[in-house]
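Certain chains of the assembly are absent from this excerpt, and the rest are unmoved.
Letters are used for the chains, namely A and B, taken in the order the chains are written, and counting of residues starts over at 1 for each.
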Amino acid sequence: MAKAGFTLGELADALQAELEGDPGRVVTGVAPLDAAGPDQISFLIDPRYRDAALASRAGAFLAPAGVGDLPGPTLHCATPQQALIDLVLLFHPRTPFRAGVDKTAVVAADATVDPTAAVGPLAVVEGRAVIGPGARLHALVYVGPGVQIGEGTVLYPHVTLREGVRVGRRVVIHAGAVLGADGFGFAFDGSAHRKVPQVGGVVIEDDVEIGANTTIDRATFGDTIVRRGTKIDNLVQIGHNVEIGEHSLLVAQAGVSGSSRLGRGVVLAGQVGVADHVTLGDGVVAGAQAGIPSNVEAGTRVLGTPARPVAQARRIMVAEARLPELLQRVRALERRLEQLAVRLDADAGKGGERG
Amino acid sequence: MAKAGFTLGELADALQAELEGDPGRVVTGVAPLDAAGPDQISFLIDPRYRDAALASRAGAFLAPAGVGDLPGPTLHCATPQQALIDLVLLFHPRTPFRAGVDKTAVVAADATVDPTAAVGPLAVVEGRAVIGPGARLHALVYVGPGVQIGEGTVLYPHVTLREGVRVGRRVVIHAGAVLGADGFGFAFDGSAHRKVPQVGGVVIEDDVEIGANTTIDRATFGDTIVRRGTKIDNLVQIGHNVEIGEHSLLVAQAGVSGSSRLGRGVVLAGQVGVADHVTLGDGVVAGAQAGIPSNVEAGTRVLGTPARPVAQARRIMVAEARLPELLQRVRALERRLEQLAVRLDADAGKGGERG
């Protein structure tokens, strides 16, 4: 759906950029440095790619203010990363969609679908659900009884929102994600694990994004909460009664166990695990595969299993590599020391002879 | 769907509890200590939360026998954890459902659906499938050819049961779970990986629970088996020909590779991995993120990668933290020893002079 093209002058205006070069030149798309052709504009955000920019066949460039001498007209921007987003959106505006309920969708009589919302083919919307203005439910989504979906929210195919889940505005939920499955709570009664009823809910605040096949369980009581602006990748597990603070990032395959609380601006890299009933303060950053068994103070960067402050974890990792050698050195020390002791005894013997 | 309310006398009868306080007092719901209001009953199961109980605004309490002086009428129970489950079920009885096949479901002519079972909107039931009494298939589930589903079993939306999968009674399968996908079996023929046909099945015994987006592969030959009473969390992977013993617990994102066998009452914490062809004895407990490469004897608690008995693993983790310091100490020892040796040589030289 790329637009026919823009002149560099139009782009400079739209991006509030300073143009070095011909404002009448037309570009028809945006592409990375190695893929862009003469009709396309490319971008140099990270100065490490300067060589690639010099070799690029792109017809024009987006670059930070002060970065010059590129092989084509250049749009200089104060915040090039943000300008690149704007640039891509100009060429790839959000796909328009037709409001209304597809005739093959199954919508309960007592559900409320805003007339500006869209419900795709073979989607199911159960009783008392409320679908807000401009929301878009793709094909084959499941929206359970009493679910609330805010304005402009998008549900991709095969999403499941179980009963009572409440989703804010401008939320994006990718295909196959499941919100509101029962929390994993059982109590052994001496002969079997008895299920603890999970009667709480799930609350997703505004501007959250949730990845494909990610699972967010309902609370035992109260709500599992993901606060506004937080972005969650694919195949992430969020246990019951967890609360994730605002503007956090949870990368793919991370998992947060029941009742844990993440502060604002927390980052969990891929495959990180957080134990249950753990609190991570604001701004905690956990490196890939970290295993976090206990509370972490705000602002701390951690790594490893068990997770430790990153400087310490790195020192341990470096030292580990020398561990086999260390064993040998200790063995050598022991032998050496034994020899010295024997020698000292012998000398002492001689000394004794002297006595 | 909370009920209007119960008197404390009614609850004492239902829970076989001893009531300390007014039996006529009415409570309309159950909530945790910090959230309960004067119309609600709360609970103190774990004595560590006594301070929270003393500060609670709850109108009544459920507590162990012998725990007194709470700020409201108290139901004393011998097994408070089990009584809490009963209490919650009184206020939140299982949602009733209407038996019958939704008119938008697609059920093969030669499938058998018990008249007391329910098949939701846009569910698909293929030929020769058998759906038992009181089973509930939510919207958009897929039940493959010849699948058998026992009495009272619940399939949440977007569950996939491939051909021939057999599911017992009172099983709960959460949204998006996939049972019966092909096991991961290939044989390299010198130029490509050739698929080993996966002609076995999957058997899920009674009272099993399977989490959202969990995958349980069919066997190459024979069956992949999950024995009765076992509870599996979200995003868990069970490979082909695995057998999981009774009353085990597999926490989120754990994975069990092909042909491994877990005994009865095994616990795998979150993100644990079990290699293929491994046997874990009855009652083995593996801590979060453990990687289990080989057999583990019954009753052993393990931790770490590679998994080791928990006491040893903890000693290693503690020692690891001191590893960088240890390197320095060994370096110091080596220097010190060298100095001593030099001194000893010098002394020996003097001794020589004496000779």
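Everything that follows uses one rule, which is that a residue touches a chain if its C-beta (ideal position, glycine included) is under 8 Å from a C-beta of that chain, and two chains touch if they have at least 3 such contacts.
For clarity, every value in this text was computed on a predicted model and none was experimentally measured.
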Q | Copy count of the single sequence across the entire complex, 2 present | A | 3
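Definition applied: only the chains that are shown with their structure count from here on.
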Q | Whole-Å gap between the CA centroids of chain A and chain B | A | 25
**Q.** chain B residues touching chain A - in the complex, by the definition given at the top
**A.** 30-32, 35, 79, 81-82, 84-85, 88-89, 91-92, 102, 104, 120-122, 138-140, 156-158, 172, 174-176, 207, 209, 211-213, 229, 231, 233-235, 247, 249, 251-253, 270-271, 288-289, 304-305, 317, 320-321, 323-324, 326-327, 330, 333-334, 337, 340-341, 344, 347-348, 351
Q) Residues of chain A touching chain B in their complex? A) 106, 122, 124, 126, 140, 142, 144, 158, 160, 162, 176, 178, 181-182, 184, 186-189, 192-197, 199, 213, 215, 217, 221-222, 235, 237, 239, 253, 255, 257, 271, 273, 275, 289, 291, 293, 305-306, 308, 312, 315-316, 318-320, 322-323, 326, 329-330, 333, 336-337, 340, 343-344, 347, 350
